[in-house]
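Let me begin by presenting the structure, written as structure tokens, before commenting on it.
Just one protein chain is left out here, and the rest sit where they should.
In order of appearance the chains are A, B and C, and numbering begins at 1 in each one.
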């Protein structure tokens, strides 16, 4: 049986869209696992063709941008995502070399940035120009964990307190839960379980070290395993939800800002007054003052709990798309505090990124352009030791974010400069 | 002079990277504007080649995903973004047909979703299965404006009050500022200027109606024009920054949640108990209760000011990448409140998206796969009347977001269902 | 019948505690309204006696601190609060004269402060010492309204939008609601109704100008009257609650910070460097920097949305208790931003109090020590014009708050000074 037969059956509705990859593998390739990738390509093409027919339009861009994220793990074929038709492509620019003085990211780097935002690539570039001239930027990971917080329910607040206290004690109950949480993993280690009681319920925030993977899926599974142990020992406990939103995933929240999630990154660059003036045409004290008025007072008045910065989400988004991160996590990963202060005659500039959630293995990182962009950055795949590639990537993103906001705040220090540079660049000058 | 000559000069460092497109246009094509697009392709290819040489690797994915977002406007050639090397491609899936009962989005739609998240496409699909069975989902835009908030400075709080009061009066000063703000635009209209005084400074939040474009760049420029008028009449006023973070752009903030930015969308679906039970295998009251415990109490305890939902950022991100939106705005556009309540024997489910910032013209919407995805949705380009395409897109995204969170919360209502369905789907089952 | 008879009946349980005042008035004084005050004194004394008997203790302090807040309005006798037994007394200190340059509070003032906090009175005094030396402090009210936000319910989001839009139009519906809202009032004027839609419900935030009274009770009643009109015209509207917490009363909230409630006060003092150094023994730049690190960055990291100050709640509480304000409103009235910046060689210092809720008539302001403290401040009772006394009080509180935080931040600028001065003062030195 050939692809054309499958095509016919699919177009006639006899094969369901979501079964297409499997149907091709089975009928065309006799279940040969070597042909799984090819089955995926063909399935996506057929789906797209059907859509083109319905719309009476051609979508060549989508077809050409196809990303093969199918795989076969432990004999189980996966399509990556469901109902694939191709890929969505975002313009990619590059800057570099830029000088980073991290613990893992040491040396000179080229940064790929996927964005539709005119002026962004140029802006980061300009920020790094001054950073390079100042000798490079320090960037370090100060905390590192993935959090998952199942919500459990007990009959009354006294019981909820009993469970919370038991877990806080870190004795037998905690140890058994830890053992269960780590039982299926090679890499992940449970760092802590923090109970947050509210009435007769408790949010149990599990903290895992997850190596180079972002760790959400494993943290979900492993904390579920720990909850099973808890329920065996305390049958009055019910699992209300595997997450009660205290993780917090894909929402901006103060708990992530305060207690961290993913990598917590700090950067720091020391720039002599003369360098600031030469490149930005502005006295550094004005940058310091604007940082206070805009990124702290303005942001406070706006009612943010995470956005004490000018525009770091632009860089976060550009690097997340480029490197195959989970782009919904731009929401909280762009939480950021900007630091700007004078020390003698130097401008000290840096950022705190409390909850940067990234990976170099798993999710979208292993395929297509994401893999290539991670290669450009020198941190594709698992690091040696485990976790070192993800930390390297975190340090690089921290540096890029710093360069961008430094440039933007400096530019805003000139009254109309933002509007004008923005408009001009959008016009291609 | 041929491309190979330019290539040589570029590789030898005699042509700067950022001037490459212009050098090719001039030297290879004699400044023929018809050749601007081709110049961009070649420039990106040369840059990528240079990078490949440095890395000693090939990046075919990036080359193949190239997006041509160059253009020539009013005789000015623009590169779209700077320093292009190609494109970053994200896997694209599709679901549909789904039934939407919007004011602009009426009928059946296919939704393109760009994501690396296994289970997302399937989850939205399942949510729409129940929505379709319930007869479709209402989705409307209840507010629509783009906000930009320059920060002005006066000598003391009395002067700041004077300016604030004058603008609030909506008399002469306001009218002249409005006139200036609208002077360069065909489409944008100034809706209001809202002063927020803080000490001797005032954040002036300008509200614009911006048609089918997202409107940030124009709002920046037009409010700058209005500030010029203000400064002429009140020379003691200084413009501190074209934005003091009260806009708020690319940060999660309560001001956007409360006062809106972009489109404010409401959705509403009425689902009979039997339909809920048939598809989700759960009593609707449990969904209502979980929504309270997780999306409100849990989120409140987590300290969010915008994230009263389970996971809408996933859908927002998938549709933003697919349709060429500004992905940094996922940060605030994913602000969302979920509604779930019983009305008699029906489950009422819906969402409030207070600040969904989107466009169907401008930015990344006009090129490559983004254009194609907007075509699939039937809202590519300017609408007739102006603004109707952007509102249509907003209604569709609102519906998709609702489908996803409905499915997720229903799934979480079964204790271990999330972990298990998640893991299984990631394995391709 | 004498008091002793009533006492006997009360002790034997034949007169209910809550009816005691009325029983005495009726049985002892033959319903003579002139004797209402005396009836209240006796009732409180009997209740206290009964409690003393039960506890087998004497509570002379409570008896001696009795506050007569009973009154007879329009022939209706009221007890002020229910179940009175006497008063609770808080130590009262005084500082002055202090120089205030307000629009209403002009000249020199003595400030009564009711507090148990050692060092507070001395601290405010020290702050005013520098303010007096700098020539006094400007303090103005920049906004003034009381807000009440009933929550209404409609069948679906479209209907909720319809109502919201109608009210925003400010045409017939709005005018009729305004008329109803103002119908029972001599002083209050409706300034605006602002709709906040969420799903099929709308929070209608009513803004009233309420003269010298705090205005909560009247705003509640008058907005209820307006809702009646709304329901007559739109019978599908249901009143869900007379407040849906968007007012916001007695909770710290960003809506009050952003949009104001009660008086919005700004203060401003210009202090020459030499004066700062002479009195605080510190360079003013260190004050500026500490304000940023502590009141903005620290507070932001702590996850506040209202507390960008060091300690203003102390002064707010001390003046609220002294002047008979609603002390539950300390919660939001202490929302405050501190300003500290250099202008040439001067330190500019000031505060923004966005939502200071106070009164000089109504509530506890008309009786006992509260009345006397308002007399000390020169703002007891209704002002001429109406509202001027309340604004005067707001300006004074603004000045006091500024003095205290100025002193505290200056003190903290010396590393161990706070701890040491605090401890020493608590010891009476």
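Keep in mind that, in the parts below, a residue touches a chain if its C-beta (ideal position, glycine included) is under 8 Å from a C-beta of that chain, and two chains touch if they have at least 3 such contacts.
Just so it is clear, the structure is predicted and the values come from calculations on it, not from any experiment.
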| item | value |
| --- | --- |
| Which of C:364, C:383 or C:398 contacts the chain that the document leaves out | C:364 |
| Sole contact to the chain not displayed, among C:125, C:194 or C:407 | C:125 |
| Interface residues of chain A (partner: the chain not displayed) | 138, 140, 142, 156-158, 160-161, 164, 196-200, 254-255, 258, 264, 266-268, 303, 305, 337, 339, 348, 350, 352 |
| Chain B residues that touch the omitted chain in the full complex | 254, 257-258, 289, 292, 296-297, 299-301, 303, 305, 308, 337, 341 |
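Methods note: only the chains that are shown with their structure count from here on.
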| item | value |
| --- | --- |
| Separation of chain A from chain B, taking each centre as the mean of its C-alpha atoms, in whole Å | 18 |
| Distance from chain C to chain B - Cα centre to Cα centre, in angstrom | 42 |
| Multi-partner residues of chain B (each touching 2 or more other chains) | 196, 198, 254-255, 258, 303, 305 |
